[in-house]
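Input: a single structure, listed below in structure tokens.
Yeah, one chain of the complex is gone here, protein chain that is, but the others are all in their spots.
The chains carry the letters A and B, assigned in the order they are written, with residues numbered from 1 in each.
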Amino acid sequence: MEKILQFPWQVPFGELSLRLDSLSLIFIVAVFILVLCAGTYAAGYMRQYRGKRPLGLHIFFYLLLSSALVFILLADNVILFLGAWELMTISAYFLIVFQDDDASVRRAGFIYLIASHCGTFLLILMFFLMAHHAGSMDLTLISHAGFSPFLAGIIFLLAIFGFGVKAGFIPIHIWLPHAHPAAPSHVSAVLSGVMIKMGIYGICRVLWTINVLPDWCGYLLLLIGVVSGVMGVLYALGQHELKKLLAYHSIENIGIIAIGLGVGLLGRGHQMPFLAVLGFGGALLHVFNHSIFKGLLFLGAGAVIQKTHTGQMDQMGGLARSMPLVSLLFLVGAMAICGLPLFNGFISEFIIYFGLFQGLFHLPLQGAFACALGIIALALMGSLALACFTKVYGTVFLGEPRHPGIQGGQTPALMLAPMLILGGICLWIGLFPQTMAKMAFSAGAYLSHSQISTLNMGNIFLPLSFIIYGILLFLIVVIFLAGLRWKLLRGLTIPLRETWICAFSQITPKFQYTSSSFARPIVDFFKGILFFKREGGEVKGNFPLKTSMASSVHDAVEEFLIKPMYRRLTVLSKKLDINRIRYTQMYLMYILLYLIFLLAWKLK
Amino acid sequence: MMFIVFSILSHWLIVLALSPLFAGIIAKIKAFFAGKKGPSYFQLYFDLRRLFMKNCVYSRSTTWVFRFAPIVNLAAVLVLSLIIPLGSFKAPVHFSGDILLAAYVLGLARFFMIIAALDTSSSFEGMGASREAFFSCLSEMVLFMNFITLAFLTHSISLSTMIGADIPMSWKMAGTVLLLVVGSLFIVLLTENSRIPVDDPDTHLELTMIHEVMLLDHSGVDLGFMLYASAIKLFIFAGILVPIVYPVQTGIPLLDTLIFLGGMLGLSIVIGVVESTMARLRLNRVRNLLLIAFALAFFGFVVKMWKG
Partner (left out) sequence: MTTWVDTSCIITVFLALIILSNYRVTAMIRIFALQSFVLSLLPFFLHAYSLSGRDIFIVIVTMVLKAALAPSILFWAIRHVSMRSEIKPILGFGSSIILGVILIAGAFWVSSSLKLPGGKPASDLILPCSLSTVLLGFMIMVTRTRAVTQVLGYLILENGIFLFAVSLFDVMPVLIEMGILLDIFVAVFIMAIVVNHINEEFEKDLASVSRSKMGETF
């Protein structure tokens, strides 16, 4: 079920050829579900801007983005792929800068555009390298060509850096934390849910195209996954702003996916098809799951921010009482992203863990160490994610409001319905994972060039069925205990009192833990890696006056890599300016040089 | 089918019946060291009965999460107990990878306990929740490192095979590795169950608060559920540690059960002695203790890899 359409196209070397295989199938399903849900959500969310901003333009770019995403997934021709990629980049830019009267939003869009184009530059290099070696622009034909290990390594590195910019690997992730908070919530959901996954899809496509990769590729992918995952969730813990926190969490989940891909690649390289299918299948299932629950979380965050008009978590609180359905759905998303049983996050993480343990037993020594590192990193990421999302949920929805003006309100049904659908899908995959797991495993088998019928997939489906029995048993016990509690408390009136605060006479909501104080022990422990800045707050004198303090966690890559590089480039370009050549003359000189080079090359 | 239901129910019966007694023995030993007569061995049973008959008081700040959390906690711990083999009683739920279900079901219980603590808008509970979130990161790392080493030793990832009826390892063959694993798991037991030197299970002061403070606002039936869940969790962790320390398999079910119960008694005495002779560590020392546990577990892994 492969090539579905093939038409000639005027673009040189281009051809409108599309293919649909099990690898693109799972991505397409995710794209369709999320685009539809986010679009329905946007119909309710954008109502507040009606008449004030050009909504029609926004919808135009949204639809353009959706079609670009589908074309990327179906493209079988290099030019078509790159064209659709560019279309996706540009339409996403216009979606991000919707609120362009805010300078930070404009800046975020600009950073996104520059970063994406740096990535696209590497991608063009990589694709042309592949096409030149294979002699054709058709991806199906390229996959039949053999690549030398050196060339395969170069292409792999270009793919990691080129697609990694879009996917959000650390250290090339810097556009993510700026773009996601700046965009409207449904756009953030689509960005985080599916656009990032296009980077992963690109890497998967390259892995599929090049059958034999050198060994170090799997280790590199695993290492990138570990670093991205741990750093992503640590940065997320240090954030005060809700959507920036969710953006950093996406980086962490991309790390988990990369770990799965790395394990699969190691399995493929060492001729262990079961391991490869487990690794790739787990990663692809996590791709799908992440788009669902991250979409749910962003939509929920949007519903909250729409009512509170601020993204700062430390000013919210107690919203569960005024927005019960949103808080319940957000809880579903939070439990799913922490990988807790009952929801879909646990299923995909279980499959990746299972793959890592299989690799631990069967791979040679370096592979076993890498898998052990992966298991420890996954465990650390899971518990840090739990800390992060208890922080988010507890600060935003529970407790008392920390700022008197911040209230919740009624959310329109158009915004609630897609969230309900996404939450329902999370629960469905968590309790009945067979369908999606089968789809993911067939995609994994396709990616690892092995036949799924020859493998004993019962080895993974049997534990999964036991897990479902365990979860159902858990639900039965919960219902039983709830019934027991109801019976014990029946007929008694339950008194409600103030929370005990050690006999203070005046209880204010300021006594509560804020999100930064909750995360403080962890941020403190990792302060060698995180860049933690604290301003103000010194208490001087015997009767100190009112003072204020601000603390923040800064992105180390941004502070120590990008900003100094930018400063040096600015200094360098200022120096070059001294020549007093205007831009026009400089470009004419470039054209002249290129002409001379062409003449010399062709005439020799 | 009936056999499975019967084994699940009997497993739960043992766990529910014995875990308060286990906690009672530890309390008695601590009292003995303090020169007191101490509470009766069955004190926790009486406490639980009293709590189940009482009314609950709730804070106005709390939502349904606060009322739901004790149920989730107890249910999670009960499901967890089904995965742990007890002596010659095989675990009713065993499959390849059940250690992952165990760890994440514990995580589910922890999630709800933490958000229930934040629900009360009390700074005490927030403090406990924050520390709990932090220490659980470190103890999960240590736990998984130990799982990796045990998985290597027994070549399987099912808890029943690792510590259960067919233990292929023994002190003679893998003595040093087991020593390191036992030391590391003992520290994890002390951390997860809030024993001294990590936390003080008897008081609810700010200084010592990690686990205990999260129970501060629960009352009546809820508190009964939470206390029962803590007792069962302690019993389960001890049940994991005892077969590793004493992997004896005689083949006679009665003798195996007696050996297991004797091992549990011995472990409870050790815990009681450790609790009575050490003082509670400062919080950044607790962090150091967990790092030492991680170093022990990692060292065990390295030695196991070296030995092949």
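Just so we're on the same page, a contact is a pair of C-beta atoms (placed from the backbone, for glycine too) under 8 Å apart; a residue touches a chain by one contact, two chains touch by 3 or more.
Everything numeric here is computed off the predicted structure, so don't read it as measured data.
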item: Contact with the hidden chain (one of B:V182, B:V245, B:V273 or B:L291); value: B:L291
item: Among A:F161, A:F361, A:F461 or A:F525, residue touching the chain not depicted; value: A:F525
item: Those residues of chain B which, in the complete complex, touch the missing chain; value: 171-172, 175-176, 179-180, 287-288, 291-292, 294-296, 298-299, 302-303, 305-307
item: Contacts of chain A with the absent chain, listed as residue ranges; value: 525, 528
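Convention: only the chains that are shown with their structure count from here on.
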item: Gap in Å, rounded to a whole number, between the CA centres of chain B and chain A; value: 35
item: Residues on chain B engaged by chain A in the complex (per definition of touch); value: 8, 52-53, 55-61, 63, 65, 68, 71-72, 74-76, 78-79, 82-83, 93, 95-98, 100-101, 103-105, 107-108, 110-111, 114-115, 117-124, 126-127, 129-131, 133-134, 136-137, 140-141, 143-145, 148, 151-152, 155, 157, 216-217, 220-222, 225, 287, 301, 305
item: Chain B contact footprint on chain A (complex, rising order); value: 317-318, 320-321, 331, 335, 338-342, 346, 349-350, 353-354, 357, 360-361, 365, 368-369, 372, 375-376, 379-380, 382-384, 386-387, 389-391, 393-395, 398-400, 459, 462-463, 466-467, 469-470, 473-474, 477-478, 481-482, 485, 488-489, 492, 494-502, 509, 511-513, 517-522, 525
